[in-house]
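Okay, so here's the structure we're looking at.
One protein chain is absent from this view; the other protein chains keep their places.
So, chain A:
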Amino acid sequence: MEKRVTFKGWLLPMCLLMPQIIITAVFFFYPAGQAIYQSLFIPDPFGLSMRWVGLGNFEYLLGDPYYRASFVTTAVFSLLVTVTSMGFALYLAVLADRLIKGSGVYRTLLIWPYAVAPAVAGVLWLFMFNTRVGVVSWYLGLLGYDWNHVLNEAEAMGLVVVASSWGRVSYNFLFFLAGLQAIPKSVIEAAAIDGARFWTRFRTIVFPLLSPTTFFLLVVNIVYAFFETFGVIHTITSGGPQQATTILVYKVFSDGFVSQDLGSSAAQSVILLVIVGALTIVQFKFIERRVHY
């Protein structure tokens, strides 16, 4: 049986819970309620009055080709970020797992990028790839490649994907390495005696046993790519060129605070809220079951 701490009265537990409840209420429930409320109105251009439109904002959004394009952009972006950061992290984790000497140094260095804030990471990558002064774009220029993510949509997407994935590799690496080290060594040895070479062992034993970690990271990384990459996109491309990197979260910002269309922005927030909710349910349901072999 699980051990539970029991309290006699209700005052102490309430006091202990209060900080969390207050933070959640102020920074989540209140703004979320505001967003839902505002999504049902259109404010006038001066913000003096609001007109009730019911689900009009949502209807307009779903018919808006730019909004639908942003959905596709978000899907492509988060898929690329997730695959890039997880794939690279897994590769590094497998190497680090095999390392005996100096693994501590290797691990520490790999973890550093995680400490860099997304916006700062964005600026770092922007400097390297800046079309005029960037060191990487200069070398690319020497090789005869004219790098210009300000004009080229694919290059812009590539750059924000790389910048967003970079810090994420550290985070994923930590989890993958822990997952790899949790696999009993004797199981790997048994497979080696059974005749499986490195790649076969990885495919048939290691990767299946890592599946709980992989699934957890999949969900966490998708959530990250959806919501936490704002800083990177804002600093590098500001959603451009031609909305090529305007993911849903960025569109909430640009429609609401740049274009001052608060009703539409609020409606987009509500849609995002539903998506987060769905992802969270998926995460809880599946992490509890299925992936346990």
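Operating definition for what follows: contacts are C-beta pairs under 8 Å (C-beta built on N, C-alpha and C of every residue); 3 or more make two chains touch, one makes a residue touch a chain; residues count from 1.
The working rule: contacts and distances are computed from a predicted model.
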Chain not present in the shown complex, as UniProt names it (candidates "5-methyltetrahydropteroyltriglutamate--homocysteine methyltransferase", "ATP synthase epsilon chain", "Cytochrome-c oxidase" or "Carbohydrate ABC transporter ATP-binding protein, CUT1 family"):
"Carbohydrate ABC transporter ATP-binding protein, CUT1 family"
Which candidate, A:Leu174, A:Leu209, A:Val223 or A:Ile275, sits in contact with the chain we can't see?
A:Leu209
Omitted-chain contact residue, chosen from A:Ala75, A:Val120, A:Ala192 or A:Ile275:
A:Ala192
In the complete complex, which positions of chain A touch the hidden chain?
184, 186-187, 189-197, 200, 204-205, 208-209, 211, 293
